[in-house]
Each structure stands twice: as structure tokens, then as C-alpha cells.
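Selected chains from the complex are presented in situ; the others are not included.
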Amino acid sequence: MSETWLPSLITETPQEGYELAVKLARKAVGMTQPDEEVRKLLRPVYAANPDSLTFASQVVAINFQTVAAANNYWRD
Amino acid sequence: MSETWLPSLITETPQEGYELAVKLARKAVGMTQPDEEVRKLLRPVYAANPDSLTFASQVVAINFQTVAAANNYWRD
């Protein structure tokens, strides 16, 4: 049905894991507001508001917890 | 009594797990505001507010932590 956008939580490096966390955070936004034009209009409002930026960072942090645990914190 | 909507936290793929996380997030909204008409009226307000979108993404992220742990992060 829908295309595959999340084949795995495993990444090679912590940095790629962080980028996956960003992707996970944005995915839910796109699912709630599917209109890309609207999202583009909201972006400048959003990116100029400090609390909105912190909020974005928070959601990335929560997703990064998941991705990091999945990768056993890239300890090996 | 109520119909079964959550038979299991186990999913085949991470992506299905993410979709389950979205479902879990929406379920509690529906339990607090059971009137679907009201929810439909709120949707456009909601979907045009950047912080509301981030907030929705956050709740998905929290639920995804649970689903991902349940599935042992789909490591195998």
C-alpha cells in the first residue's frame, strides 16, 4: 500500500541514528498535515520562534532515545 | 464489552510499528473527545498550527518508544 520509508531502526553510526530521529519526528508532522504547501508556509513562523525550535529538538531527542536503544548505543 | 482495537503491540516491520504508534496517539484523543464531528472541526485549526503539529509528533514518538521496545526494535 504505502511506500516503505522506515525499513529499519539500525544505522551505521550515531550521527545517522540522529538523522533517522529527525526523519521520524518529521514523518508524524507530514501525516497530520499532508499538504506540503501548508507546511512550507508554516516553516518560517516556526523557525523564528525559540520555543518552537526547542520543541522540535525535544521530539528529535525522544526519537533518538528509541533509535539509540535499537542500535545498542553503537557501543560495539 | 468494547470492540478489540489493540490485540497486540507486535508488528512485522518498524513502519507498521510507527503506524501503530499513530493509532495509539489518536485513540486517547477519541476517548477524550468521542464526538467525531467535533474532532473534524478541530482538525484544520490544529493542522495549521506548527506547535500543534510538533505536539502530535511528540505523542507519536512516545508511543513509538513503547511499540519499538515491545518488538525488540525489530532487530532480528
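The chains carry the letters A and B, assigned in the order they are written, with residues numbered from 1 in each.
In this text, a contact is a pair of C-beta atoms (placed from the backbone, for glycine too) under 8 Å apart; a residue touches a chain by one contact, two chains touch by 3 or more.
Please read these numbers as outputs of a predicted model, since none were measured by experiment.
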Self-check item: With 2 copies placed, total copies in this complex
Solution: 6
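Please note the rule applied: only the chains that are shown with their structure count from here on.
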Quiz item: Measuring from the mean C-alpha position of subunit A to the mean C-alpha position of subunit B, what distance in angstrom results?
Solution: 16
Quiz prompt | Residue ranges of subunit B touching subunit A (in the complex, touch as defined) | solution = 13-15, 18, 22, 46-51, 53-58, 60-62, 64-65, 68-69, 73-75
Practice problem: Write out the stretch or stretches of subunit A touching subunit B in their complex. | Solution: 2, 4-10, 24-29, 31-33, 38, 42-43, 45-46, 49, 51-52, 55-56, 58-59, 62-63, 65-66, 69-70
